[in-house]
Structures are given as structure tokens and as C-alpha cells.
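The structure under discussion is supplied below as C-alpha cells; questions concerning it will follow.
The complex appears here minus one protein chain, its other protein chains still in place.
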Amino acid sequence: MDRALIDSLSSTFDALRVEVPREDRLTVQAPRDAVMSVLSFLKGRGYDHLHMVSCVDWMEEGQFELVYVLSAYGTGQDSASNPGEEIILKTRIPRELPTVVSSISLFKNAEPYEREIHELFGVRFEGHPRLTPLFLERDYEIPPFRKDFDTRQYVEDFFGSIPPVGEEDQDV
Amino acid sequence: MDRNQLVKWLKAPAKMGHKYSLHAVYFCTGCGIIEVPPSITARWDAERFGVLPTATPRQANLFLITGYVSVKTLRAIIRTYEQMPEPKYTVGFGSCPINGGMYWDSYNTIKHLDRYIPIDGWIAGCMPRPEAIFVAVTHLWTLIDKDMADGYKRYRKHYAAYRANQEKVLRGLDWPPLFPVEEQ
Amino acid sequence: MAKPSLLGPLRVIKYLFKKPKTLRYPFELKEPARRYRGFHLNDWDQCTGCGNCADICPNDAIEMVERPEIAPDPGEKNERPRLDYGRCCFCGLCVDICPPGSLRLSRDYFHIHFDTSTFVFTPRDEKTDDETFLPAEKYSVLKASLAHRKRDYQGFEPEIDYALFDPDRVEMPEVPPEERKLSFVEQMLGYDREQAVREAERCLECALCEDACPAHLKISDYIEAVYEDSPEDSLRTIYEDNPIPAICGRICMKHCEDACSLSIRGEPLAIRWLKRFVSDTVRNYRDALEQSPGEPTGKRIAVIGAGPGGLSTAYFLRLLGHEVVVFDELSGGGGMLRVGPPRYRLPEEAIDKDVEYIASLGVDFRFQTRVGRDVEFEELRDEFDAVFLGIGLTVSRSTRVENADRCQLALPFLAKNKTEEKCEVPEEVIVIGGGNVAMDVAREALRLQHIRYPGKRTVTRTVSLEDWDEIPATEEEIEEAREEGVEFNPAWGPKRVVLDDQGNIKGLLCMKVNSVFDEEGRFAPTFHEDQEMFLEGRMIIEAIGQGADFSFLPKEVMERIEFTEARKVRVNENGMTTVPGIFAGGDIVNVNLDAVTAIADAKAASEGIDQWLSGGEG
Partner (left out) sequence: MRELELYFGPQHLGMVGNFSITLKVEGDRVVKADANPGYLHRGFEKLMEQRSWIKNFPMVCRINVVEPDSMELAYATAVESLAGIEVPERAQFIRSIYLELARVGSHLFGLWAYSNMLGFDTAAQWAMYHRDLVLDLFEELTGGRVYHIYIWPGGVRRDFPEGFEKRLVETLHSIGGCVPDYDACFFDNRLFYDRAAGIGKITREEAMEMGGTGQALRATGVPYDVRKIEPYAAYDKVPWEVPTREDGDAFSRIWVVRDEMIESVHMIFKLLDEMPKGDVYNRIPNPFKWRIPEGETYVRCESSRGELGLYLVSDGGDKPYRVHFRTPSYPHGLTILEKALVGESISDVGNIMISLYVVAPEIDR
């Protein structure tokens, strides 16, 4: 990983926690308000490929962790970024009030990811144009990917309550 | 020759027509669909059995439910099934529609498909091979011959119960009942 | 780029004249691959009902159902897996985890039915099921289903190199044979923490061992605790059923390891060594166990014999609050284990650790007190509310062949070697017997020879009636003895002890054994009288079994005690003999003749005594 990038990251932003778990990987923990500026900083440094936006429910700590995985396409002439390196940018937001600014203005492909996280975790993305359901047909009391949603219990209660039809006819 | 036998004899050519021209709806409901293209192309050639994919449910009489059924797909399946003309036959592919299969604990897939639409036959496997599909077709012929592939009749008979289950899962259906429900 | 030509595609018209590639199924069948993952096959004879397949199934498709028609062997269950093909995803994890390798997948995959209940079924294989598995000529694909399958059509099968369990145990560090035969140093060095955790990790938690263990220890729980790296928890679990872990961790006959699922295609989990690890690691039992005797009940119980049975009875009764006094003629606890097993297998320190803990609970030990000599049995009956006999088998038997009176007996030999003054041994020793005691004797004699005659050629030979395939000593004992250099002469019976002119032992004349047991399995050896062999030896030790010494019992009590056909004391399910108030356990009661069975007896007896004392039926 480029030393200069790490240095300039820490000098540009305070309150960042930067780690290098592997030679070709950088983990950045940023406060919620800084996410957009860090993303745009990294994009400016050539990290123009947003792999995914993910969300982890740390229920016991009462937080959601949004995870942005970035790397470089490596086509820009001016950047020293290597496409084999990934940057994992993480931010923690409170579980009770999960809102964060949408990153669509920087990366267009963040749109379905954020829509999915909104649907499956209940995180609101400010500035997202269509936070409509993406996958689900039914409504669930708790967004299903949260840790307190017990799918086995749900299946037992809900699908278990649907009776078979015309039992006596089944074995003709 | 009594009346019943006469009717049977008269109906025989129609039955043969149903048997040997099973036209399947073109609908990829789940992962089992992956074995359908091999079956209908050169290597296995399902057309030898009279099985062909058909563009629209209005012209089809065979519905292959290929694998797991999510709640969202169930709505489309019911719509499609109800559009098919009678007599119509349904075959469930693989483990998932029988008892949940791999997705037995998923919040978004149907566990027992026969609680929502009638199924005439099930094929075991995950997923069933093309050979199994062909053997299933021959079994279906036998069932049609013996008037045992009567899913569509069961649908009519128990429509109220089927519709109730469908409504329960899908939270209301946005189309009118196929059969008058009061009749039950 | 330039636009391609319109006529180019005409080139492929040539395919019109080629043979079609279509398979004319079902007239032209295509065999599935040799490794195909189709429906299950299960060899019911090999299947142990361990349930690992059900545990690993990602889809909950496998359920273990009881099959009453199966009579399970010891350490097996009569449960067999039942598959739900409305769940199964044919991944074959169940095949890769199956310890006996009985569960396989076949190449069958046809099952088409309108009834979903037919998709649930219990797999078997062609060995036991002729109706389902048909020969090729009777089989038709058009009829194929779960009830119409092809014979000898195995597909995906288990391979031990790719199994999900580890068939090889973590090697126990031990003193090499060349070194250990020169002294009485403890042979097994014991696992260290890392090795123990690694070994405990192999456990599949099927708990077949718990059924096989006479004392039903909660083995998978305490192994799990070892894996969690908390030996204290493990020790607490062990002490629920077994109060002598340091002893059992060394000399237990480990019925559990025979039943271990891993032993079928690999090495069993080292349950015994792990128990030893726990007892060795926890330095202070009292702090770890935090036990205290129960509320005093005012009842007093005499326990005769401080062997495994006596110790356990004392422990269990003490926990219930009774006052217990243990009598033993030896100078310390352990009973036969104190005099029998050699130092290199069971050092006294291990015994004392267990005994001291039991004593610390308030059990009164009266060592060097022989009932019948130092105290009369009748006194005990008057003084105590109940008596437990855990006297064990203390008298060595003799072969009674000609001049047998010149031979040594096993127990005195072993006992003396446990003291500072060891037995004198000549350069050539013969041991008669093929059991574990004979192995102990032979290996001790060998050590003594090496100590006494360093550098000289010495020989220790054993003679046993049984041939290699039925020799009663455990395999590892034999293996270790052979590594150390003990010579074996199986299937030879002693005929006469040969003396020289001075009347000293010159050797043993043997005759070839024809058979050891009769048709009904009773011990009735027959010999080829004409085939003889002479073994040279200046000393002969007889190690052919032991008997009990009931001489301390008054005549009228002895007359009322009943014995079984196997010459064992008859007790009821509560451990009480036919004399009310006298309970018994251990080697005088069971036929297993080992410590863990004695513990099981003791547990039953202590519950029985407690019940009897509180006024219930004995």
C-alpha cells in the first residue's frame, strides 16, 4: 500500500483510524460525517471502482457498520493507485437512528446497494432518489437482515401456519 | 356399450392430444431451469416427447415449476397458472417446492408449493437431470391416461382454500377470483 | 471493422449430412459418472447410529429414527438416518463425515411421484434389501423410483483422505522402548495443553462412548471443556461420575475408545489420555471442584477395600452426607491398583492425589487394617449401618501343573516390585499367561533384568494358551511389550515345570494347544499332547488370573451370600447382596474386572445404600 496515501489521509482528515491488515489492503474507519469527503478524496486519488456498499449489524454494540469497498480500475494516468489493492472504508452509525448520506453522487452503482441496505437493514440514505422496495414482496416487522430478525422462528410461525389444501384428495 | 365407455372412447383422441403435446410455459421460476435448455436442445431433444416451450401461458398446458419459489415469484406463478387453459398439468422440480429444500429456513421462499397451487407430480433431485425430466413426462402420460393428473380439477374444487392460502402469503391479490368462491 | 459477408454462414450446411448427436433416451441410456451424487445408500450393518450425518446436514434433511428391528452392538445405537428428499441438496457432506463410511450416494436419481410423502425414506443398501435393489435385468428406468433401484450402483463414496474428521490422533509423547525398559519411569509423558486441545478437537460429539462407558461418564462434555481450554470445568464434569480421574486416566480399560466412532476407520479419540491431562493439569482439586460433603445424616457406613469401588462408594456416600470409614490392609489407597499395575503405568503419586482428595472431603481411611485380623467383620456390622464389600480379587491362581509349587505367583511378584526391595530375577524368565497382568509381570521382569544385568543378554518369555487372535491382553500392551523385547509363545500350554538335579527350575515343558474354548464358549482347553516344546528359564511366574479372599467373613454370613454361575457375588440392581445391609461391587461382582466398572457398581451401590438407609427397599 502506498505510504503517501496513508499519510495524506491522516493529515487531511482527523479522527480516521487507518490500518494496513495486509500488504495490499487498507482499512479506514471514519466517523459518519466524514464518509462522503473521504470517499471523494479516495476517488480523486484514483480509487474509482466502488465494489460494494455493505452493512453489518453489530446489534450488541447498538450500531450498524456501513462498509464501502473501493479499488482502482487503473486506467487513470495521473494516479499511482494499483488495481490489486483494496480500501475498505467503514463507518459506524447508531442502530436507533440509522441515517447516512447517500454516495450516489460519487458512485452511480451505489444506488442499488443503498436501496438494498435500506430494505434489508432499515438504514436511510439521505438524498437517495428511490428508496423503494427492491427484493421483498412482503413487509416484515423488523428488516430481515437485522440480527434480531429470527428467520427460523419466522418460518415456523408464518409458513407453518398455512394449512395443506384438500388433504383427502392428495393420495388418490 | 354403455354410456360411460362410449364417452371414454370418444374422449380418447383428445386425451392423446393432451398427452403428446405438452407445451410448457416459458417461465424460469428457479434454478432448476438450468436443466431445461439442455433438455430442449440437440443433446436430449425433449421434442421427441412432444414437450416444447411456449411463449405464452394461454397456449400452454404444462407448467414446470423449476425449483424454489420466492414469495414474489409465487404471485407470478399464480397469475400464470390461472391464465393457462384447462386441462393443465404442473410438475414441481427438485427438493425446494416439496419441503423447502435448501431454503427451508428462508423467510422469502415458499416451503410447500402444493398449498398454493395443485401439483401433479414431483421430481426428486437438486437439480433433476434431463433424463429425470423425460421419465417424469412418461409418468405424466400414465397419469393423464388414468385421469389422475387432475390438479386443475382439484384447483377448481378447493379454490376457496387455495385462494385463502395465496392471500395469506401475498397480503391480498390484485385480481378477481378465477372461480366464484361462493360456490364452495 | 468491415462488415462480414452474408454468404459465410452457408458453410455450415455440411452438418445436414452428419449423424445427429441426439441421445435417443430412454432407448439409448447414458450412465451417470462414477462419482455421481444421487440417492443415498446406507449399509445398516456398518452404520452405528452415531447421527453425525444428521448433525452436518445443512438442510435438516436427515433425521435419526429408531429402528426397533435392529439389535445394536455395544457402543452402537439402533437409530438409522432417514432422508427427506424434499430437503436434501445432494451435497454429500453426510458421506464425508460418516465415521464408519456406511453412508454413500448411489448413481440412482429417479424418483417421480405425485405424493410428497414418498420423498421421505430410510436408505439401506443391496446387502439387506432385495426388494428395492434389483439386478440389471429386472430394472427399468421407466419404473425407477426410491422403491425400484439398481443393484451395485454406487456413486459418490467416502474416502478417508478427504473425510471431514481427522482419523489420526495426536501422538502421545512417550519414553522410547530402549530407554524405558531400563527403569520404572512412567512410560506415557502426558499431553501438554496444546496437544490436548488439538486432540479434543477431533471429537465429533456423537456420544456413543457415553453409552459404552460402564459408569456413563459425560465424555463429550468433558472433552468439549478440554477443547475450550478449561480443564477445571472438565474435571467438575468428570467428578460427577468418576472420583478417581488420575487413576482412570492411566489404567482405564477404555470401553469408550472401543466404541468411538473415529476408531472404525481411524484411531479413536484418546479419551483416557485427555482425562489424565485434566487430572494432571488441575493441581488443586479442592479449589477447582468446590465440593463439600452433604448435610450430616448421622448414618455410618463401613467400606471394606480402598480400591476403585471402595473409593468411589466412599466419595458418593460422603457427598450425600453419610459418615464413611474405609478399611484396607495396605498402607495407602488404591487397593489392587496400588500393588498391581507397575510404576511405569500407574505411579503411586497419581493414586494418592485421588485418594487424598476423597480423604479431604472427610472420609475416614483406616489403612493397614485388615478386616478379620485387626477388626472383626461382626464388629463392623454392629457399629455401622451398612457395609460395602469392595475387596477385589487378591489371590493369584496357580496352574497346578507338576512342580508348580516352585513357581512364583503374579501378585506377590508385582507387589514386591512396588516396594524398594525389588524381586531378584535370573537372566531367563518365563511368564505363564496372556492377560494384562501377565504383560505387567513380563515387562517388570524385563526391566528388573536390565537393571540387574546391564549389557547382558537376558530373555523374558511368555506362554499363553490363547493364540494371537484371542489373546486377552490389550493390543497396545502386547505391542509395547514386544517393542521392549518380550518374547511371545502363544498357543502353548504348560505341561510340567522341569527341575534340574539340584531341584532348581530348569524350564517349562509346553504342549501345543488345540483349542481354548469349547463350542459354548466356556474355558476348556484341549491340547495336542504329542507336540511338545521346552522353554528354558530359571524362574517361572504364573499370571493366569486371580480369585477373591472371603476368609474374613464369618461362616454364617458366607453361607447366606449367594453367588452366580460365573462365581460372582449376586447383587440386586441397588448393589445389595442377598444379606440385607451388605452391599458389594467391583471385581467380586462384575465380569469386566476393571476400575471403571467398579466405579459403576459403586455408584449403583451408593445410591442403593442411601435409599436403604433412608428406609426404602434395599
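For clarity, chains are labelled A, B and C in written order, and residue numbers in each chain start from 1.
Operating definition for what follows: a residue touches a chain if its C-beta (ideal position, glycine included) is under 8 Å from a C-beta of that chain, and two chains touch if they have at least 3 such contacts.
Keep in mind that what you see is a predicted model, and the values were worked out from it rather than measured.
Considering the intact complex, the chain excluded from display touches A, B, C.
Screening A:D7, A:D24 or A:E156 for touch with the missing chain picks out A:D24.
Note that of A:V18, A:M36, A:V101 or A:L136, the residue touching the chain absent from this view is A:L136.
The omitted chain makes contact with just one of the residues C:D45, C:E159 or C:E562: C:E159.
Of the candidate positions C:K3, C:R283 or C:R522, contact with the hidden chain is made by C:K3.
Chain B residues in contact with the hidden partner, per the touch definition given at the top, are 25-31, 33-35, 37-38, 41-44, 55-57, 68, 70, 72-73, 76, 79-80, 102-103, 105-109, 126-127, 129. Seen across the whole complex, the unshown chain contacts chain C at 3-6, 8-9, 11-12, 15, 21, 32-37, 55-58, 89-93, 96-97, 105, 155-156, 159, 161-162, 164-166, 201-205, 227. Mapped onto chain A, contacts with the missing chain fall at residues 24-25, 48-52, 54, 56-57, 67, 69, 73-75, 82-84, 86, 88, 107-109, 111-113, 133-137, 144-145, 149, 151-152.
By definition in this document, only the chains that are shown with their structure count from here on.
When the C-beta pairs in contact are tallied for A-B and for B-C, the bigger tally goes to B-C. The distance from the centre of chain B to the centre of chain C, with each centre set as the mean of the Cα atoms, comes to 57 Å. Residue positions of chain B with contacts to 2 or more other chains are 100, 104, 112, 114, 148. Across the assembly, chain A contributes 170 as residues in contact with two or more other chains.
Residues of chain B that touch chain C in their complex: 42-45, 48, 95, 98-102, 104, 112, 114, 119-126, 128-132, 134-136, 138-139, 143, 148-149. Within the complex formed with chain A, the residues of chain B that make contact are 70-72, 75, 100, 104-108, 110-112, 114-115, 118, 148, 150, 154, 157-158, 161-162, 165, 168-171. Residues 135-140, 144, 149, 151-152, 154-155, 158-159, 161-166, 169-170, 172 of chain A are the ones that touch chain B when the two sit in their complex.
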